[in-house]
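Only one protein chain is missing from this complex, and each of the others stays in its spot.
Chain nomenclature is as follows: A, B and C, assigned in order of appearance, with residue numbering initiated at 1 for each chain independently.
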Amino acid sequence: MKTTYNQLAGQSSERINAISDAVFGVAMTLLVLEIEVPEIEGDVTEEKLIQAFLTLVPKFLVYFLSFMTAGIFWAGQSAQFRNIEKSDRNLTWINLFLLLFVSTLPFSTSFLGSHIEYKFSIFLYWLNIFFMGMGLYISWNYAYKHGFIAEDTRDIVYEPIKRRILIAQSLYLFGALLCFISPYLSISVIIAIQLNYAFAFISFK
Amino acid sequence: MKTTYNQLAGQSSERINAISDAVFGVAMTLLVLEIEVPEIEGDVTEEKLIQAFLTLVPKFLVYFLSFMTAGIFWAGQSAQFRNIEKSDRNLTWINLFLLLFVSTLPFSTSFLGSHIEYKFSIFLYWLNIFFMGMGLYISWNYAYKHGFIAEDTRDIVYEPIKRRILIAQSLYLFGALLCFISPYLSISVIIAIQLNYAFAFISFK
Amino acid sequence: MKTTYNQLAGQSSERINAISDAVFGVAMTLLVLEIEVPEIEGDVTEEKLIQAFLTLVPKFLVYFLSFMTAGIFWAGQSAQFRNIEKSDRNLTWINLFLLLFVSTLPFSTSFLGSHIEYKFSIFLYWLNIFFMGMGLYISWNYAYKHGFIAEDTRDIVYEPIKRRILIAQSLYLFGALLCFISPYLSISVIIAIQLNYAFAFISFK
Partner (left out) sequence: MKTTYNQLAGQSSERINAISDAVFGVAMTLLVLEIEVPEIEGDVTEEKLIQAFLTLVPKFLVYFLSFMTAGIFWAGQSAQFRNIEKSDRNLTWINLFLLLFVSTLPFSTSFLGSHIEYKFSIFLYWLNIFFMGMGLYISWNYAYKHGFIAEDTRDIVYEPIKRRILIAQSLYLFGALLCFISPYLSISVIIAIQLNYAFAFISFK
C-alpha cells in the first residue's frame, strides 16, 4: 500500500494547540486596536478628556464582550484537546476552520461596535459565534468517531462537552433572535450568556 | 578542532516550530485587518448596512483564500517537522526564508484584494505562493540529505511529501497562467486547488 | 455523579501559559505601533530629521514604561505558574481576566502618551495596572486555597509572592496619587517603582 501525504499530515495535536494559542492570542489583543485615543478639539481640559473617554464606553463594552467570546471558545478548544490524544489531517483542518472565524472576530466586533443598534450587526456577530460553535462541534464529534479521545475518559467527557456546545449555541440563537424585539435587549442577553459561561455562575450554585 | 558558532546554532527544531507558529498565527490574523468596517453616508438603515457589507464580499473571498493558503503551508511545515528529528543552522534559515514569505502574504493578499482583475496582482500572489513552496521544498530536501528525518520513517515519508509539493506547485503555476485567458478563471482555479488541498476531497473518494 | 463540563475544563496550566505568552508578546510588540515615523514638511535635512525624532522622545518614554509594566506582570504570572501544578476552570478565567487588562495596555499607554500632563490619563493608566494586579492577586490566592500550588514549596512561596503584589500595588497607588501634586512627579515615581521591580536594585544591596 502506498503511503499518501494525507496519512502523514496532521497527527500532531501539539502543533494544533500552538497555532490556536497564537491565533486566539493575537485576535484577543488586536481587538483593542479598534479603540482609538480620541482627538480633543480646542484646549484640552480634564473634563474634556473624561468626556472623550466616556464616548468610548460602548466600544469598551463590545471589546469586553468579544474578549469573553474569544476566551470562551479558547477554553472550549482547550477542554477538547486536553482529552484528544491523536489527530489527523481532517481534525487539523476542522480546527483551522474554527481559527478562521476566531480571526474574523475583530471585524465582526468592530462592525457591532460601530452600528450597535442594527439587527444586521447582531446577525453578523451571531453568525461569527455560530461558525465558531460549528467548528468546536464538528471537531469534537470527529475526534470521538475516529477514536482520538483518550479511551479512559472518552465516555465520561464526550456527552458533557457536546451538550455544552449545543446548549450554548441554542442560547446564542435565542439571544440573537431577540433583536427583532430590541437590539439592546439582544446584546444584553448575549452578554449575560457569556458572563454565565465565563464566570460559571451556575456552577457556583 | 575548533568549535564554530555554526555548529552550535540551530539544532533545536522545537524553537523553529515555535517561531513558525507565531509567524503563521500572526499573519493569519493580520489578514483580516485589511477588511475595514464601511463608513455609511447619510442616515444608517439596515438596507444600507447590508449593502455596505456586500461590497466587502470580494475582500472576504480573498481573505478566506489567503487563510487557506497560510493553513496549507502551515500544515505542510508541520508535516515535515513531525518527521524531522534534528536540525542545524542552515535548516533554521531555510525555514526563516519560508516565514519571510508567510509574512508577506498579508501584503500580496491585500494587493490582490484591491486589484483582483489584473494579471500583475495574480502574478504577485502566485510568486508569493511559489516562494513558500520553494521554502518547503528546499527544507525537506535539505533535511533528507543531511539525515535529519527520523530513520524509521525516512524512506516512507520522503517521496510523498516531496511529490506533493511539486504537484501543488505545478497546479498553482497552471492556475496562475490561466490569467492570460481570464483573471477570474485564474483565481477560481487557484481557489479550487486550495480547497482540494484543504479539504482533501480527493482523499475522501 | 454526573460529570459536568466545569469539571472538565481548565486543568491545563500549560495552555494558560501559552495563551499568556501570546497575549503578552503581542501587547508588548503592538505598543510600538503607536509611535509613527514623523512626516517632515519641506525639504528633509539631517537636522529636521533629528528634531522630528526628538519630538517622539516622550512617546518612547511612555513606550518603555509600558514595556516594563508588561514585563513585570509577565514575570509575575510566570513566577506564579512555575509553582502552580494544577488548574481549573476558574483559575483559567481569572488569568483571562488578567490578560484582558494586558490587552488594554496599548490603549492606556497611548492615552497617557497623548495626554501625559493630565490627572485623568494617569488615573486610567493606574487603573489598568490596578486591574492587572488584582488579576495576579486573585489568581495566586485562588491557587493557594484550592491546593494547586506544589506541596513542597507551597508554604515557602505563598507569602513572598502575595506580599510582593500588595507592596507593588500600594506603591503604584501612592505614585498615582502624587498626580494631585504634579502629573510629571507622579509618572516619574511610577517609572522609579517599575525600574526597581525590573532591575531589582533592592536585591542587589
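FYI, contacts are C-beta pairs under 8 Å (C-beta built on N, C-alpha and C of every residue); 3 or more make two chains touch, one makes a residue touch a chain.
Note that the coordinates shown come from a computational prediction; the quantities given were computed from them, not determined experimentally.
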Can you work out which residue in B:L99, B:I129 or B:V157 touches the chain that's missing from view? B:L99
With the missing chain put back, which residues of subunit C would touch it? List them for me. 17-18, 21-22, 24-26, 28-33, 35, 37, 40, 44, 46, 49-50, 53, 64, 67, 71, 74-76, 78-79, 82-83, 156-157, 160-161, 163-164, 198-200, 203
Positions on subunit B where the hidden chain makes contact: 2-6, 8-12, 15, 18-19, 21-23, 25-27, 30, 89-90, 92-93, 96, 99-100, 102-104, 106-107, 110-111, 114-115, 118-121, 124
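As a working rule, only the chains that are shown with their structure count from here on.
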Name the chain whose C-alpha centroid is most distant from the C-alpha centroid of subunit C. B
Please tell me the distance, in whole Å, between the geometric centres of subunit B and subunit C computed from their C-alpha atoms. 34
Scan subunit C for residues touching two or more other chains and write them down. 22, 25-26
